[in-house]
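Worksheet for the structure shown next.
All protein chains of the complex are present and in place, except for one that has been dropped.
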């Protein structure tokens, strides 16, 4: 999330009632989680394991639970509970605001676009030109839909990230304040979900086509002209490059990258990166040719064991 | 289902026009299917294979298609078609009743709860305090939602159990008259389904969080502070203890138990119990460490076969 105007370190520290290290007038322009941060952002970190990653990220202000050495040109916000205080900042700059109208007053719909009955458009939603939004689609606050986009019935665009911090007796919810951006010429089948970014954007690239029941997690970046068959599940913070094909019921773990033009076969379960142009298969997924050899070899195994025992 | 008042054996026998064994004034206080029965309930059984299980269950009245020896302190209802007559009783005590209003007159919504546009709340639905029910969520009759619960867009809570008896030329539907109970502090992602109990309750324990497209079958009991990632499928009559984690696209067969704090990895297909604290993987699922060894061994198999052939 970008702040509507830059804020001084000292003022932010006051908001969350914590101390700081660095120039009191050091400027903060946004906030985000570690995978997505940019210059000017606050990032939060509360586990020593990730201190270095956060301190060396693009974020220029680190909300942290220890007074460590502050990197040159950056600043620290020192809190006993960075997660809680990050959420406090999100809530401050992004107050809860649910439109109770089906089409919110701040939603904008472009020329020649058709909004069918039962559709819900939250605050600040924009729909481009020449779109069809089929019945009972729900688009949460702040999502942007390009031109010539078709969204089939009952899709949900922009629900919250599935992101919690485990406490002793509860899961503490990371408050999502990001968006979903659907670029031009995308078609999304019925019953798909695309979650909003925690603080940045989840993006579906131009010309991509999704079949039914597909799930796209928070902050995931889908390239242009990708194809996703039915019931594909993509976790959060995944990078899918242009021209990728995902076949039915394939699943992808968070934080992996699928290279340009790669293919993931049906029911594959991907836990690692796929290089550009490669085809992967299996659960856990690997190079399809190697996996097919394993499938063939496994067919021979029962007889092989019999022979070896004899 | 509990009856609103206890009924005498003789009166119930008259309702379904069957004979009985036992004290005519023996009391019946409810009815349920075999997995969920309690003292006072009627259970039905129509296959000799399950006679003993039904007769020895907690149910105190057995609706059965043979005049067997009646256990001490219990009673029999003897019918040529126990399934048909069980359904007849359900229909009698639980007549069809669909509210045609979006928010039924008997639905109750607690303080500070937000019901968004397009939500349907059936008869006798209760929503606790401080909840958000997002657009187009459908909650069937008699379901109860606790406090501080978030249900994301397009979820369906309380649809009928998937439960049929196969007849020669049709599937005969078991009529569901149970409920769904969602405890406090639960969050359910968009597009999830939680089916009602056949006659008892399906329960989601306090503090549990579900991602998108999750399916929970009838009469399943989910403990407190469980996490379920996207597209997880849980069949009916499953017991998930507290603190269990189910990763994306994992599937669970009916009638298994997952012990406290256990983990089921992505795409695993579980057909047996998991002991507390264990991690399972694979389809069919087994102990994750053993399964990972199998995955590694299988990678070596094509070369091994080549060598053995040479």
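Letters are used for the chains, namely A and B, taken in the order the chains are written, and counting of residues starts over at 1 for each.
Methods note: a residue touches a chain if its C-beta (ideal position, glycine included) is under 8 Å from a C-beta of that chain, and two chains touch if they have at least 3 such contacts.
As the structure is a prediction and not an experimental result, all values here were calculated from the model.
Visitor: Would you indicate which residue among B:60, B:87, B:113 or B:136 is in contact with the undisplayed chain?
Guide: Here the residue in touch with the unshown chain is B:136.
Visitor: Can you say which of A:71, A:110 or A:248 touches the chain missing from this structure?
Guide: Result: among the candidates, A:248 touches the missing chain.
Visitor: Pick out which of B:30, B:82 or B:217 touches the chain that's been left out of the picture.
Guide: Answer from the full complex: B:217 touches the omitted chain.
Visitor: By the contact criterion defined above, which parts of chain A meet the unshown chain? Give residue numbers in ascending order.
Guide: Within chain A, the residues touching the omitted chain are 114, 116-118, 132, 134-136, 152-154, 185, 187, 189-191, 207, 209, 211-213, 225, 227, 229-231, 248-249, 266-267, 283, 295, 298-299, 301-302, 304-305, 308.
Visitor: Going by the touch rule given at the top, which residues of chain B touch the chain that is not shown?
Guide: 98, 100-102, 118, 120, 136, 138, 140, 154, 156, 159-160, 162, 164, 169-171, 173, 191, 193, 195, 213, 215, 217, 231, 233, 235, 249, 251, 253, 267, 269, 271, 283-284, 286, 290, 293-294, 296-298, 300-301, 304
Methods note: only the chains that are shown with their structure count from here on.
Visitor: Suppose each chain is reduced to the average of its Cα coordinates; what separation in Å results between chain A and chain B?
Guide: 32
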